[in-house]
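First up is the structure itself, then whatever we jot down about it.
Removed from the display is one protein chain of the complex; every other protein chain stays in position.
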Amino acid sequence: MTQTDLLTLLPNILLVTWACILLLVDLFIPQRRKGMIALLAVFGLAVVMGIVLAQAGREMTAFNGMIVVDGFSVFLSVLFLATGILGIAIAYGYLKRMGIERGEYYTLMLFSISGMLLMAQAADLIVIFLGLELLSIPLYVLAAWARPRLESEEAGLKYFLLGAFATGFVVYGIAMTFGATGSTRLSEIVARVAGGEAVTTLLLIGAALLLVGFGFKVAAVPFHMWTPDVYQGAPTSVTGFMAVGAKAAGFAALLRIFVSAFPSLSVDLVPVLWGLAAVTMIGGNLIAIAQTDIKRMLAYSSIAHAGYILMAFVPYGNPKVAHDSVASALFYLVAYAITSFGAWAMVIALEKAEGKGLEINDYAGLGRKHPAMAAAMTVFMLSLTGIPPTLGLIGKLYLFRSVVEGGFIGLAIIGVLTSLISAYYYLRVVVVMYMRDGDPQVTSESWLNLTIGAAALATVVLSFVPAALFTLASDAVLKLF
Amino acid sequence: MNSMLILFIILSLAAVLSALGLLLSRSAVYAALFLVLNFACVAIFYLLLGAPFIALTQITVYAGAIMVLFLFVIMLLGAEKLPKSQSLPWQRPLAIGLAVVLLFEAGFLLFQRLHLTATLAQPEAQINSVDAIRTLGLTLFNQYLLPFEITSILLLVAMVGAIVLTKQEKGAAG
Partner (left out) sequence: MLLEYAAIALFIIVATAIGFIAIGLGNFFGPRSSTEIKAMPYESGMDPIGPGTRRLPVRFYLIAVLFILFDIEVVFFLPWAIVFRQLGWFGLVEMFIFIIILLVGYFYAWKKGALEWE
């Protein structure tokens, strides 16, 4: 272990240390003032983000090549840290309102985020596995946070059991990959495969198992069964954090593993990935139509969006388009993160104790009573559908373009058609808000309003200057290949 | 080598029988105790394979700590006695089918690799058990230093999670 090792891992070390300190500080803070922990946690996240940004543009490896800092890891780390800050912003008032505020909430979030950072930086399957666990275990606890409310306990248990099951697949996949190549280091795996030392069948089984395991984590059909129940039952602030953070981290690991370790398998995996993306887009969007509960509707929407991002994986073995398709996946992750956070923040604004205010019909009359809120929600719904002028549209354009360039026109058509289907249920929310009369009760809370406003603004403004963001994403994946 | 083979056969019988006992006993507590026996057999298998550290871990963590948790949870749920058969109609044929597949697979691998096992046999002859653990320790604490430290954070998070989920907060509304 050298100084470089420590410097490379500095963001993570700081984050974990800060989480430990907050865990202890929390013991001495009276119950009324737990909000202080939230502010301290945000402060920590901001400092760590500064350090990550300072690392940008450099290329570093540490701990015998287990940790890599490159454009990809910096881009995603910033996304994860921002997710953390927004996650705390939407939780701050909500937890108090629901009477479930405890200091450990924020501490566990910090631990979870440090797991996400590890997954973005890992260049070794064992570290990816540990990052996945560090990300997941706090989330299992957070999903059950509103204990003893039954739905929340159910969500925690379901997420834990299925998550542990998925982790089993990941571990098994790692074992198979190790058996096939004799190494867990991504660069070694690629070298052994290129040198013809690998057992191809085993490697393929390993890759398939890893795909299944991470498929659970990113909620791709047919591994999505847990998603609606968990997203609905967990406290909404946790759901928002989970829907963005856990999904992005899962995709980060998938991209890193498949692009840098399994390029040789792309020919065999293309039909699998094609099918997975298609089924996920179709399944998620079709089932979402039938939902009347906004949390369930958004859960299926998040499944559908996993399908869109999976589209970017299909051409990953084609050197001509792989770079653009991975970059568009990153772009779409950012677009989805911003929009989805805004939508979940809106859900929180309308949610009342005892799980009231979660039906789509409860949004009736929002257009008249709270025009600004309704406008923001409209922006989010348009963006999730992919209607201009929003970031969601641009993200989809980039994705479809790289898929078409990769020669998968059928998949792109499925993507467009399912987007059209999704318009039905997203726009229904807009219709209910403006066309129906009702008396929605909105909780106005400064942090929450700030999140909603910022997300809506970013969704619209960034859609006019998408090239800047896409260049960032594009630069980020430059070194991945 | 012959004595090893006899030992192996006895152990395998014990392992299979304890696994059967686990499946067939109506009382959950007895099933858990059969599982302890099974874990012990597996631990000795690890010794036979020249992996003393894994054997030790198997005993301390699985047969020790995890079984304590199992027994506590069984009593916690009040699930000592299982209700009579509530198996699904297709469960039995499916289980038999899968077992046959597994058996076939294992047999195939065994016969395919038979000529290989001759060269791979008796790893325990070369490795002294302290040396085995020493090799493992040096690898773990040098090359795998980072995963080792992350493990401690995982343990910490698990601890916090368990306490948060079970401990009643004094004076809090939760």
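Letters are used for the chains, namely A and B, taken in the order the chains are written, and counting of residues starts over at 1 for each.
In this text, contacts are C-beta pairs under 8 Å (C-beta built on N, C-alpha and C of every residue); 3 or more make two chains touch, one makes a residue touch a chain.
None of the values given here were measured: they were computed from a predicted structure.
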| item | value |
| --- | --- |
| Those residues of subunit B which, in the complete complex, touch the missing chain | 4, 7, 47-48, 53, 56-57, 60-61, 64-66, 68-69, 72-73, 75-78, 80, 124-125, 129-130, 133-134, 136-138, 140-142, 145, 148-149, 151-153, 155-156, 158-160, 162-163, 166-167 |
| Contact set of subunit A toward the excluded chain (per top definition) | 1, 20, 23-24, 27 |
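Rule of thumb we're sticking to: only the chains that are shown with their structure count from here on.
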| item | value |
| --- | --- |
| Chain centre separation in whole Å, for subunit B relative to subunit A (CA means) | 34 |
| Touching residues on subunit B, where the partner in the complex is subunit A | 143-147, 150-151, 153-154, 156-158, 160-161, 164-165, 169, 171-174 |
| In the complex with subunit B, residue positions of subunit A that touch it | 1, 9, 16, 20, 23, 31, 63-64, 66-67, 99-102, 104, 107-108, 111, 114, 118, 126-127, 130-131, 133-134, 137-138, 140-141, 144, 146-147, 156 |
